[in-house]
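Can you keep this structure in mind? I'll have questions shortly.
The excerpt is restricted to a subset of chains, each kept in its original location.
So that you can tell them apart, the chains are marked A, B, C and D in the order they are listed, and the count of residues begins at 1 in each.
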Amino acid sequence: MSDSLRPIMDKQEAGQLVNAQRIRKGRTWAELAQLIDAPEVWAASALLGSFPLPPEAAEKVCAELELGGDVRESLVAQPTRTFDPQLLSDPTIYRLLEVIQVHGPALKELIHEKFDDGIMSAINFRVDVDRREDPAGDRVVITLDGKFLDYNW
Amino acid sequence: MSDSLRPIMDKQEAGQLVNAQRIRKGRTWAELAQLIDAPEVWAASALLGSFPLPPEAAEKVCAELELGGDVRESLVAQPTRTFDPQLLSDPTIYRLLEVIQVHGPALKELIHEKFDDGIMSAINFRVDVDRREDPAGDRVVITLDGKFLDYNW
Amino acid sequence: MSDSLRPIMDKQEAGQLVNAQRIRKGRTWAELAQLIDAPEVWAASALLGSFPLPPEAAEKVCAELELGGDVRESLVAQPTRTFDPQLLSDPTIYRLLEVIQVHGPALKELIHEKFDDGIMSAINFRVDVDRREDPAGDRVVITLDGKFLDYNW
Amino acid sequence: MSDSLRPIMDKQEAGQLVNAQRIRKGRTWAELAQLIDAPEVWAASALLGSFPLPPEAAEKVCAELELGGDVRESLVAQPTRTFDPQLLSDPTIYRLLEVIQVHGPALKELIHEKFDDGIMSAINFRVDVDRREDPAGDRVVITLDGKFLDYNW
């Protein structure tokens, strides 16, 4: 089978290779984000397959991590953002789901109270993760920041 | 059947009655939160059934909204935090789930990079919803703030 | 139990009462839409529970159909847009799902080709249903029309 | 194992190879549709595996994209139109499902009001995707156009 007959490498598979080389070379996600001049969460999401990278960013990452052309081709491809439902059982992710379960009705009420009928966009959207020092134990602070979209016929 | 043989009113049912009277009397969740001197999201979550209210807070809310003793009894009861999976299809809530789907793997990577193996607690935890003005359209800002818990045998 | 202790009538239940009276009085959805000066699909969706009606529109509909204050109160309330998965097995609705199944991958490719990475908004959105005459059998024409939203960090 | 003992290449797999070569050679779906003289959505759906291509169309596409006989054999084969439920979590596709959820009951009511009991055929059917310019942001317009079929014993 000729080389041209390979499908584009799956973006999750490319993401696993990026992560494997990142670990082997001792790089942090923060360093990779800096390398491509992007916010940390976006950089990690994109390198793990959730966003298409600009070609020059894919080029830089593949050079830094000694990854080949197949990975580069995959990193710039349009993602299908499918979802592994099993990931929700990982305790670190599950706590986020539990927050929606426990606080979902209240979040909905308050979004509508502060903005009227509509949603927080998940497309015109950014999210950040920070570590905040606290003498009682440091805290994870995740900020979701999306444009409000009102139902607009 | 004697009165004493009624079960404690279901906390979601009590929450619906609180909400109905809140709307009929033109109160905001912010005003109810102020009445019981509690953060807005906590107040709304508790009044909708996710947290037990202190007796004096339940008393104040029921007086303000002209709700009876059955509602008060329910508001102070220990919740079972079960979950209606259909709520996840409400677009306002669904966008939060989509965020976990699209960014979940990156959030997991960055929590582990910044804190090592562990989780953001959903118990030692608070969440706030804010409206941030923006000339390109105001934004919903949701801040999740939980203590980091490392796996600790 | 005092009247004030009833929850807001469920919006689907209110929608069923609207529909029952609409049928008994021989009104079409088109006539109700005209009554409240709204597009047909929006009017039907709102009266069946998917959108909050402006108070004056709810007033007009309830007067026309001889529905009481409980229905009017429900029609103006903020909806939780939950979803009955069984509805998807109704053949008239199922064909729409089948279209997504059969053409979903192609629609995704062409949206990205014509607009780049992003989505058709379901919030800044309208939909119309028309009957187009055709000698080989009249046709149902459903037009989905939503603002393109590009992923925008 | 002799060559004749290979099964027909899976049509989704063939579709991935078509898409990979399309990207590598810089062709658009619109150009491929023109090449085989077919509407854009049909062409993309067929090349991704949802419809059997006429042999001469499969021949042209494989020549243009330098794909082999196995791909050509697969493109003309009868599809089994199975469905990957995970695709529904891709945000671009999910918005279409959400439209059915939010507007499904109204669409059903209006189809029956305009046509009586029956369905919009998903077989005698076409669908188009267009970009409509709009100063407030260009819009995705998807037109579903199917023959009405009345229940006919």
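Everything that follows uses one rule, which is that contacts are C-beta pairs under 8 Å (C-beta built on N, C-alpha and C of every residue); 3 or more make two chains touch, one makes a residue touch a chain.
Only a predicted model underlies this, so the values are computations on that prediction, with no experimental measurement involved.
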| item | value |
| --- | --- |
| Overall number of sequence copies in the complex as this file defines it, 4 displayed | 10 |
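The criterion applied here is as follows: only the chains that are shown with their structure count from here on.
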| item | value |
| --- | --- |
| Higher-contact pair (C-beta pairs counted), A-C versus C-D | C-D |
| Geometric centre distance via CA averages, subunit C-subunit B, whole Å | 29 |
| Geometric centre distance via CA averages, subunit C-subunit A, whole Å | 33 |
| Mean-CA-position distance for subunit D and subunit C (Å) | 26 |
| In subunit A, residues with contacts to at least two other chains | 80-81, 83, 108, 112, 118-119, 121-125, 149 |
| Subunit A partner contacts - residues on subunit D that touch it in the complex | 13, 16-17, 19-21, 23-24, 66-68, 71, 84, 86-87, 89-92 |
| Contacting residues of subunit A [partner subunit B, same complex] | 15, 19, 28-30, 40-41, 44-45, 48-50, 81, 83, 87-88, 90-93, 95-115, 118-122, 124-125, 127, 129-132, 134, 136-149 |
| Interfacial residue positions of subunit A with respect to subunit D in the complex | 1-2, 4-8, 73, 77, 80-83, 122-123 |
